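Left out: one protein chain. Kept in place: all the others.
Coming up: chain A.
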Amino acid sequence: MPAASQIKALIVDDQTSIRQVLANSLAEIGFTHIAQRKDGKDALEYLEQNPTHLVISDFNMPVMDGLALLRAVRSNPKTQKVAFIILTSEASRELVQEAVKAGVNNFLAKPYTVAKLREVLEKVFGPIK
C-alpha cells in the first residue's frame, strides 16, 4: 500500500493545460513528485535519468506518441516495470488494443474526475494512502 507521496509520477502530454490539470489532480490525491514532459522523446530522456514509478501519457503527441513511448518503456530493462497509464479520448478501438498488447496498465478516459483518477490508479497500485 504505497503512499501517494512515494509515487514518482511523470505526465506526458503535448498540451500544457492538460498536464497542469492532471498535475493538480495528482497533487490533490497527495502526489508530491510530479514531472511533466511534452512528448514521448522528452519523456524517455527523463525516464533514463530519473527513477519513476508511474507514467501517465497522452496517446496523440507530436515527435513520439504515447504508444511508441509505451513500447520503448517496456523494451528498456531499466524502465520496463513502470506503471503506464494512457490518458485518452481516442475514438479508435485499434489503438486501444495496440496499447493493451504493448502492456499498458490502465486507461484514463478524458474527461475524468479526481475520484476516477484515484480509482484508475488504485487498480494499478492497490489502495493509495
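Please note the rule applied: contacts are C-beta pairs under 8 Å (C-beta built on N, C-alpha and C of every residue); 3 or more make two chains touch, one makes a residue touch a chain; residues count from 1.
Note that in this section contacts and distances are computed from a predicted model.
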item: The complex's invisible chain, by UniProt name, from "Sulfate ABC transporter permease subunit CysW", "Quinol:cytochrome c oxidoreductase quinone-binding subunit 1", "Chemotaxis protein CheA" or "Glycolate oxidase iron-sulfur subunit"; value: "Chemotaxis protein CheA"
item: Chain A residues touching the omitted chain (full complex); value: 1-3, 5-6, 11, 14-21, 23-24, 27, 30, 32-38, 42, 45-46, 49-51, 53, 58, 60-62, 78, 81-83, 88-93, 96-97, 100, 103-107, 109-111, 120, 123-126, 129
